[in-house]
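Apart from one protein chain that is not included, each protein chain of the complex appears where it belongs.
Naming follows writing order (A and B), and every chain is counted from residue 1.
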Amino acid sequence: MLHTVNKSPFEKTSLDTCLRLVRTGAVILLIEDAVYAATKNTVIEAKIKRALTQNRIYVLGPDLDARGLQDSEIIDGIEVVDYGGFVDLAGEHRNVQSWF
Amino acid sequence: MNEIVEDAENPEANAKKIMYINRRAPYGTIYALEALEVVLIGAMFEQDVSVVFMDDGIFQLKKNQDTLALDVKNFSPAFRALETYEVEKLYVEKESMQARGLSCEDLLVPVLELSSIEIAELMEQQDVLLNF
Partner (left out) sequence: MKFGIVVNEGPYTHQASDTAYQFTRAALEKGHEIVRVFFYHDGVNNGTRLTTPPQDDRHISKRWSELAQEHDLDLVLCIAAAQRRGIVDEDEAKRHGKDANNIAPGFRISGLGQLIEASIDADSLVSFGD
């Protein structure tokens, strides 16, 4: 199962709900304002690192670029994908859950 | 992916598992009302449907809604009609209920209270997840 999150974790609880409902082995893709969740040295970094022990986490590159975020600022273990990678992830899984 | 084997004898066997996930409070935005419209139309397609309320979505089911002073339609009675549309699997997430100080007696329809782990399992089995 692919979970997408598009909200900043500093403003909305979508990421928390996603992490509460995500099963081990499911994949998470951070898009739009949720890409801020992928950055180092934040109050939610520990939460993301914990999730990384059970889930693969991806982040949408074009949304990082637009927001001035560079690969060096991204938590180790999170993989950057482009829109084609987003399509591949959606295609590889039985269903897609969009946490708005 | 999702291979469907045609089974003319048993149309249920060809039904897709569709889950509606409601996470927003009513009236502040239109999502709850327009989600309900999808559920009602979707019922005509005779698929394997379930409706989940979590986060602020559980407020949609709160008893005693009165929108008279707002001059907005109170659509909450329609949740009671879902049964006649054969939409019978209504779930609320226990964690969301507890966080908001609600119990099933506060809700206007009978629902099954499931833990987030149980809901996550159900979600995994779906063919389609529609979010509102």
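Just so we're on the same page, a residue touches a chain if its C-beta (ideal position, glycine included) is under 8 Å from a C-beta of that chain, and two chains touch if they have at least 3 such contacts.
The model shown is predicted, which means the values in this text are computed figures rather than measured ones.
Enquirer: From the list A:16, A:32 or A:79, pick the residue that touches the absent chain.
Expert: The missing chain is touched by A:32.
Enquirer: Using the document's definition of touch, tell me which of A:18, A:38, A:75 or A:96 contacts the absent chain.
Expert: With A:18, A:38, A:75 or A:96 as choices, the missing chain is touched by A:96.
Enquirer: Identify the residues of subunit A touching the omitted chain, counting contacts across the whole complex.
Expert: Residues of subunit A in touch with the missing chain: 6, 31-33, 62, 82-84, 86-88, 90-91, 93, 95-96, 98, 100.
Enquirer: Tell me where the left-out chain touches subunit B, residue by residue.
Expert: These residues of subunit B touch the chain that is not shown: 1-2, 16, 18, 30-31, 34, 37-38, 41-42, 44-45, 47, 127-131.
Here is the rule we go by: only the chains that are shown with their structure count from here on.
Enquirer: Please work out the Cα centroid separation of subunit A and subunit B, and write it as a whole number of Å.
Expert: Between these chains, centre-to-centre, one finds 26 Å.
Enquirer: Quick one: in the complex, what on subunit B touches subunit A?
Expert: 1-2, 21, 23, 54-55, 95, 116, 119-121, 123-124, 126-129, 131
Enquirer: Across the complex, what residues on subunit A touch subunit B?
Expert: 1, 13, 17, 20-23, 26, 91, 94-100
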